[in-house]
Structure formats: C-alpha cells, structure tokens
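Here the complex is missing a single protein chain, while all its other protein chains stay put.
Going in written order, the chains are labelled A and B, and every chain counts its residues from 1.
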Amino acid sequence: MSIELRNVSKQFGSVAAVSNVSFRVPDGELLALLGPSGGGKTTVLRMIAGLEMPTSGDVLIRGIRVNDVSVQRRNIGFVFQNYALFKTMNVYNNIAFGLKIKKWKRGETRDRIHELLQLFDLAGLEKRYPHQLSGGQRQRVAIARALAPRPSVLLLDEPFGAVDAKIRQELREWLVTLHRDLNMTTIFVTHDQEEALEVANRIVIFSRGRLEQIGTPREVYEQPANEFVARFIGVMNVLELTVKNGTGRIEELEFPTAGLADGQKLRIGFRPYAVQISSDLTQHKYRAIVRHTFFLGVLLRVELELPSGLVVRARMTKEEYAINGLSDGSEVSFQIRQFRVLATEDAPLAAEKDLSFTRPPTYAENI
Amino acid sequence: MPGVTKTLRAGRSASRRGTEERPLTKWLLISTALVFTAVFLLLPLANVFAQALSNGFAYYWRSLSNPDSLSAIRLTLFVAAVSIPFNVVFGLAAAWAVAKFEFRGKSLLVTLIDLPFSVSPVVAGLMFVVLFGLQGFLGPWLDARDIQIVFAVPGIILATVFITFPFVARELIPLMQAGGSEQEQAAMTLGASGWQTFWRVTLPSVKWGLLYGVILCNARAMGEFGAVSVVSGHITGLTDTMPLRVEKLYNEYNAAAAFAVASLLAVLALITLLVKTILEWRQARDFIRAQAGGKTVDSDCNANGFNNP
Partner (left out) sequence: MRMATAKHSSLPGFGLTLGFTLFYLSAIVLIPIAALVLRALQMTWQEFWTLATTARAISAYRLTFGASLAAAIANAVFGTLLAWVLVRYEFPGRRIIDAMVDFPFALPTAVAGLTLSSLFAANGWLGQWLVPLGIKGAFTPLGVAIALTFVGLPFVVRTLQPVLQDFEQEVEEAAATLGAGRLRTFLTVVTPSLLPAVLTGFSLAFARAVGEYGSVVFISGNMPFRTEIAPYLVVMRLEEYDYQGAIALAVVLLAFSFVLLALINAVEQWASRFHR
C-alpha cells in the first residue's frame, strides 16, 4: 500500500478542517481528492506531503508512519496551485534544484533534465526565466521540477485551476498519459467534478472536513453513498415530496413511497437521463412544455416546464430530439423511470441505496 | 500606505510546519531584534525625558515658559500651519496628474518630486540664500522693496516647504494609482463634473493616506533643523524655531532646558507614531469590511433541511 491515512484529523484553532479521515491508496493509482472549497481536501494533501501535521491520526507512506518525518525527507513531489517556481532561477536551475540537494553528479543532472525537457515539451527553454514563460509552460516546469528527483509519490494541488479552459482540457489528457507512462502513485486535488470523473482511477469526496465517499467515477455517480454526493456529482433533479394517500407527491408528480405515513415529507432525486420524453402526448403519464433547449454537443439538455410551473431537467440525444420533432415550446409527455430517495424526515443524510424502478434504462447514462 | 495589509497578514504566520525555523533560531533572532530596538530606539527616547527632568519639574516648567522658548514654539507651529496646506494642494494635484493620466516624462516627474529627499538640508537652505539673500540673485530687487526673505520667517517657510515637499505626494500617488480610474469614470457617466468627482469619489478613497502624509509632513516640518538653521540667521526671539532653540540652549550649556524643549518635540514624535498606527488600523478595517460579504443563516429548516411548518 503506497499511502494510508488512519483516523486523521486536523484542527486550526477552533476550526476542524479535517475530521477523522481514513483511506488507502494502492501503488500506482491516480486518485482525485474532490469537494467544494473549504472541504479539507487541500489540507489532507498537505498532510500527506508533510507541510501540515495532523492533530491526531497517522499518515503512512509505504507502511511506515511518517508523522514525525519532515517534508524534506519524505521523497514526495509536490506541485502547487500557483506553481511556486523560483523566480530568480531559469528553467534549468528550477528543475535541477532537487537534484542539487540530493547531490547528483553534474553529468547525471544534465541528462535527467534534458530527458524531462523532452518529455514535457520544454526543449530549448532551459535558459528562460519563469516570467518569460506562458501559463502552460510554467505548469509543466513545476511538474518537471517535482518529478526530477524521482519521488515515490506525486501530489498536485489544483493543478489546472489557473489555466484557460482549452488548455485545461489538453493538460488533463496529458496528465492521464503521463501517469500511464510513469506508473507513479499520483494524488491531485480539484473542485471540478468533471475533471475528477474524467481523469481519476478513484475519487475521494470531501465535505466540511469529512470523507463522504471513496470510489471509482462510476461508483460515485451511480451509487452515491449519501445525499451530498448524489447532489454534488452530476446533475440531479431534487424535489421535496409530501406523502398523501400512500404516495409521495409534489404538484403533478407522484412517486411510490413504501411504508411512509401520510403527511410525512421526503426528498428525492432523479438524473436527467431518467426522464423519458415523447412528442406523442398519450405515450407517457405527465405533460409539459419544452421551456428551453441547451446545446451541449452530442447531447441536448432539455428543460421541461409543467403546468404548475415545476421545472424538470432532462437529457436527449440529437437524434431523439429530431425524431420527435421537438423545439422550444413543443408540448410533450414524459415519465420518470428511476429515482432515489435522498432523505426522509427521520433519517438525516440517509445512506439510502434503494432505488424504485419501473423499467430498467435502455440507453447509456454517462456521456 | 505602508502596512495596510500588515494587520491582515499577521495571522498568516501561523503554523506552517516543516518550513519554519527551529524555535531556538526563532527566539535568537527575536531577541537580537529586541535588543537592537531597545538600544537604538527606546533608550534614546527615555533619555530625553530623563534629562529634561534632571533638574526637577519646576525647572522643566520654567524652561518651557521662558518667553524665548514660547516664541520658538509659536514660530514652529506657525511655519508648519502655513507650509502643510501648500504641500497638500500640490500633493493632490501631482497625484491626480500622475495616477490618472499617461504622458511622456511621467517617471522623470516622479523622480523630480523625490528630489528633496536626497538633498542635504544644509544645501537646501543654501539654495534659498543664494536666491533670496542680500548677495543672491533676487537680493537687490528685494532689498529695494524692503522685503526680507532670508533671515526672516518667509525664508523659513520656503525652506520648510522644500524639505517637506514630497511627503504628501509620495503617499497619494501609489494610493491613487492603485485605485485606478474606473470609479471616477463611473461617476462621470452618472453626470458628475470633474470637481464633483474629485470631491466625492477620489478624496474619500484616499483620505487615510492623505492624513498620513499630512502627519509625516507635519512631523518633519516642525523638526527640520539643517535647512532652517542656514536660512534663519538664528535671531533669538524672532527666527528661532524649536529645534534651533534646542541648539541655542545646548550651546549655552543649559542642557536641562535644551532637553525640556526637546521633550516637547519627542512627544510630538510619539503622537505622530500613535496617529499613524491608528490610521493604519482604520485603513485595514475598512479594507476587511469591503471584502467580507453579508452571510445570512437559514434557520427555518430542521436538521435534515426540511422546512418547519
């Protein structure tokens, strides 16, 4: 096991930034620490690096407890959000910094640096200074510098935050390729769930210092452990229902709610792909008007407005949309084929995995 | 304004383990700094008051109420009161021109504004003697009209204005530059004239910096020695400012009296520092207030977020 956290907590004064977090990272995994701002993910990353000390709990690297090991001796590579390049040194000396400390011979240093410059597409830039580089170039220098001394683990703090959207996409793909080539345990922090879902082998989701769920992108999307994760990952339609005559209702919509008494409230959620739409007004149970259509490339996001004013977000492919002859203002019928109970009045943030199916879905969910 | 973000950043020095000095090193550095401060700053300050009161409080009081000392105090206050407004107007004009516009020679202008800082006060005084003295360029012209500038109060005022010339401008220029032109432009799109914009938008945004510049200007104006010494002619009772009076008493071997007048100037220095600290605190507080938004707490839901009926 490459890295392990056991019951790690961190207090800053009276604020609990991290509460009782435990997880393991196998060798070679690409792990994302995901969550909203202030969730504790950066603090966890810094504790692995040794830039912060846990208030309680243990941090283990390769099975050895490293709480008392200084950051200098942990042999980790760290890439900062704003790169933290040494402004008064050129690219060569920035990358060589860690090697000089470890007293590498001059020839070996030169070879290693040129190897990295090639790998990172920075050839010819050795003599330049950070202020003469573009954002993407600085990013790559920061990563090259961290990797030069061959660390056992690579840690990145919001690596793609400070870059343009287009470049961000390229860098994401590049990181995946890099990880595959180097096969080094890599942990990165991000608040962008798309990034985490796209890049990582597994995702750890944090909220307010607590670990909400850890799983593969598919697991956290399809089987969220609790309401927070369900609402954080992907788009979710959330409705608050009141039970009347044995069924949970809101405006025109009803959902089967086994075993709940009348008058009770509950919160449910369903994904856009669970909404099936047809222009044939007799085919499905509910009626609505297409309020707005968002063009997302291959897919379209369709907003449906019910007579009561309730809005439901759905998703269709371009073909389906065209087959049904839809446009803004069209009248449609629809039904909801999957939903999930997020919370009931008695059960706070219930880790509900119960799903009520009417029919299993027929098309792909995650695109 | 120096130290605006100082109060904000003080908390940042909180634990960054792994990248901090060993406690021993830290305390060694702190102790050295404390000793240095004590020897060079606190001791001299305390000494002024100790020496002033060395002949007892009665003597102290008599030294201060001596008519020559009183007229020195009056003259010092008068010179400061006249010089400061001139430099304030100049400072505002210069800051406006430099901060809100682009023009060739701007950096040369800023350098020239800084010039009095690097000129020796004695040289400054001499310049005015060369210009207005009896043998100076304008000497005969002034003498014919019986106008006395050098060896009289006008000369002292001129020398003081020269010496304190940069203070207000130096405070305001970076402040106005940091403020940008957008707020003024917004005011103008809403119909404000140039003067209205200046009074209602620009001035309030630099008020603390302006006050700070005035405080510094005042401290320097009241304490200037070299330039005034050359220009004034040391005529007791007429052209002696407080610093010159201190010198005179010292040369007459009346150390306790010299220190007595000096103690007033030392108190002035302390008040200057106090006001400066308060101004910085105010500026920091305004800054923090501008950053923080209002946050409302939703207390209508129960533990699971359901609205209470």
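Note that a contact is a pair of C-beta atoms (placed from the backbone, for glycine too) under 8 Å apart; a residue touches a chain by one contact, two chains touch by 3 or more.
Because the structure is predicted, anything quoted here is derived from the model rather than measured.
Peer 1: One chain isn't displayed here. Which of the visible ones does it touch?
Peer 2: When the entire complex is considered, the left-out chain reaches A, B.
Peer 1: Specify the residue from the set B:K26, B:R74 or B:R200 that touches the hidden chain.
Peer 2: That would be B:K26, which touches the missing chain.
Peer 1: Tell me which of A:G77, A:G136, A:P224 or A:P272 is the one touching the absent chain.
Peer 2: Here the residue in touch with the unshown chain is A:G77.
Peer 1: Identify the residues of chain B touching the omitted chain, counting contacts across the whole complex.
Peer 2: Considering the whole complex, chain B reaches the absent chain at 2-3, 5-6, 9-10, 12-13, 16, 18-22, 25-26, 29-30, 32-34, 36-37, 39-45, 47-48, 50-51, 86, 89-90, 93-94, 96-97, 100-104, 109, 111-124, 126-131, 135-137, 158, 161-162, 165, 181, 184-185, 188, 193-194, 197-198, 216, 219, 222-226, 229-230, 242-244, 246-247, 250, 255, 258-259, 262, 265-266, 268-270, 272-274, 276-277.
Peer 1: For chain A, which positions touch the chain that isn't shown here?
Peer 2: 49-51, 70-74, 76-78, 80, 82, 84-88, 97-98, 101-102, 129-131, 145-146, 149
Heads up, the rule we're going with is that only the chains that are shown with their structure count from here on.
Peer 1: Rounded to the nearest whole Å, what is the centre-to-centre distance of chain A and chain B, using the mean of the C-alpha atoms as each centre?
Peer 2: Distance between chain centres, rounded to whole Å: 54 Å.
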